[in-house]
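Of the protein chains in this complex, all but one are displayed in their positions.
So, chain A:
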Amino acid sequence: MSSSRVIKSFRQLLNESKEQSRRRVVIEQIISAMSLGVNLSPLFADMVKAAQTTDLVQKKMIYLYICKYAEENKELLILSTGTFQRDCQSQDPLVRGLSLRSMSSLMNKELVEYMAREIKKGLMDRSNYVRRIAVLATVKLFRVSPELVLGTEIEKKLYSMIAEVDPYVSINSVVALNEILASKGGISITQKIIIHLLKRFHEFTHWGQSIVLGLVANYAPQSEQECLQILNLLDNYLKSGNTSVILAVSKVFINLINDLPNLRNQIYDRIKNPLITLVSCTGNEMAYPVLKHIYLIATQLPNLFASEASRFFIKGSDPTYLQEIKIDILCEIVNKQNFKQIIFALASYVINSSLNEQISSYCIRAIGKIASQLSSYFDMVIDYLMEFIELDIPHIVEASMIILKDVIRLFPEQSLEIVLPELKRLSEIIHTEEAKVSLIWILGEFGEKIDEGPYILEKFVETFSEESSEKIKLELLTSVLKMFFKRPPESKKMLGVILHEATENSNEPDVIDRGLFYYRLISTDINKTKSIVLYEKEKFTRFTENDPLELFEILMDEFNTFSVVYKKPYDQFKRILHKNEEEEEEEEEDSSTDSSSFSEEELLDQIQQNVNDLDINQQNQNQQNSQEEQEIELVPKFNLEPSEFQNKWMNSSHNLNFDFELDEELDKESFEEILKENNFQVMASGLIQSTIKIFCYGKDISSNQIGLFQLLITGVNVKLNAKGTNPQFLKLFAEYIATVLTE
């Protein structure tokens, strides 16, 4: 059924149904269809007419409809004001409230005058229910026309309404003022207001309590006695049935510590148990933010939760996000009493096959972090790491070797004693890339301390030419060079082999580069090379992945907000919230072409969406094109001395690799010819087996940018390595060469 037929039949039904109970069913159907996503906007006039009913059920549904489609029917909206105004005069407070709430939700500039008038009346209404709604409606009025609220009698009235007997009216006034005055830092918190709100704290709903607590947290008590009064009053609310109240009380307490530093430990002790109870007594969703807060507190007071380590042990049924945060907490609360228990637990998660790989690697990193904290944890850690490596499970070996490397950097003396004798065996059982890189690093750094050190490296060198990993090759080059300076007689040959392989037989530009670099270094000044390669390293004391301590201090100030969950200060996403608004506006527009979850509507929307995407793509492409229009044109006779070239080649700040294919094979001479025709200067060229190698360069006329290139051509495959100072131009250069060569 297409939507125009739906609308026709609804209209007919509305007109035909005189009987109220029948009308109610029809309107119910309209609401259902509306929330399915069918666009029923054309029924607006009919629905406004129907709003004159005395049946509250129908009225509520019709107002819901009007609010939804008001935007698209601005010109018809004026028809509804009569009904709204009449309903604001109704005898029934429910009708008055409903009308006021709906009308103020329309956010329509045209209606602002009516709105303001009715809201002012609403603030004086005899019914608490209506006044509650009127108070919150002032915020909606503020959003449309701030000048009608700010600094007017409405603002004054709101302040006075905080004192009202009805707790909802009182709290709503606080909420409204806080929002209206947001740009001035919210409602002005005076001692009088705080005392008033705290006195009647128990009357408020949990939501109201959370709001009040937010204000108290920002309030600076004027004496120590006042601090203690607040502390005593709120202490009971750590037993609240509402988790957000418990966290809000915790925040107030933590802020009060600044005024009562000698009570610091007692205060933290008070909030400890309620928080732990929240973790075990609530669902996963609730436990997640609570655990994030416990983690934050643990970064400040590791010992607070130390005796409760078992509360943070992983359960098989925990989703990954809970497992990760629990592991983070365990890392923080580790101390001399519980470290055995914690490391044991973490180690058992590593080998527990019912947990996923991500978690087992996470646990290994956690174990490494713990080792970094105190050397007395270290013995236990290294035993486990060695055990993990023996397991021969790729992801475990990988993570363990990386951590082993870090642990050796932290505690070289103790760990080498254990690791060195095992190196040979490890070199035989390790297969994965990162693990090998770590092992080779260890060999280069400490391998000279064992007799067979150079020979283990040599084994890797033997398979260098078959090695496909660039990372391993690079690490191996460095390690062999290091070894050469420590154990020259045994390493001389291997160094020769690897330098030859790297410079002559490799395809990876970086490997060739590093090989050439080492080669030149050694041939220039061997003693200097030694001092460069074996430089005195700074003592490594902290894992880089550990977060800066200042971050946690900022986060403590932002306790009980999303910052703690994201582990990011509010500043880092505050501005983004603003940008959001623009984005939302866009979104609001595109959602007005409401997608329906069934029928052609959805299809249409989908198509619309696709068309939009297409436009965006095209725009992007256009942008790219416009960039390309700054075409490269090379200076005809630009010349660099070989030494200049070499210097630039070694010291360029940017590097770009670009692979492309030719239409047909060419020989070396033809390449050089083509390049020269296009004003590229060839620095050097050669043929290594079947690969043509060309170094060339060029200078762009308009920008004066210089590009240096290495081309490795095997058959129709070209590997281009470009170097220069501007990455954008490098890309243009590279594309230019590709066009030149393929045409």
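We take it that a contact is a pair of C-beta atoms (placed from the backbone, for glycine too) under 8 Å apart; a residue touches a chain by one contact, two chains touch by 3 or more; residues count from 1.
Convention: contacts and distances are computed from a predicted model.
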UniProt name of the unshown chain, from "Protein cornichon homolog 4", "SCNNG protein", "Translation initiation factor eIF-2B subunit delta" or "Ap-3 complex subunit mu-1"? "Ap-3 complex subunit mu-1"
Sole contact to the chain not displayed, among A:6, A:66, A:123 or A:137: A:137
For a quick check of understanding: of A:283, A:489 or A:548, which residue touches the chain that isn't displayed? A:283
Candidate in contact with the missing chain, chosen from A:39, A:80, A:99 or A:210: A:210
Which of A:7, A:43 or A:64 sits in contact with the chain that's absent? A:64
Which residue numbers on chain A touch the omitted chain? 20-21, 23-24, 28, 31-32, 35, 37, 54-58, 60-61, 64, 91-94, 101, 126-129, 132-133, 136-137, 139-140, 165-168, 172, 175-176, 202-207, 210, 214, 236-237, 239-244, 246-248, 273-274, 276-278, 280-281, 283-286, 288-290, 310, 315-317, 319-321, 351-354, 356, 558, 560-566, 570, 573-574, 576-577, 579-580, 583-584, 587-588, 590-592, 595, 597
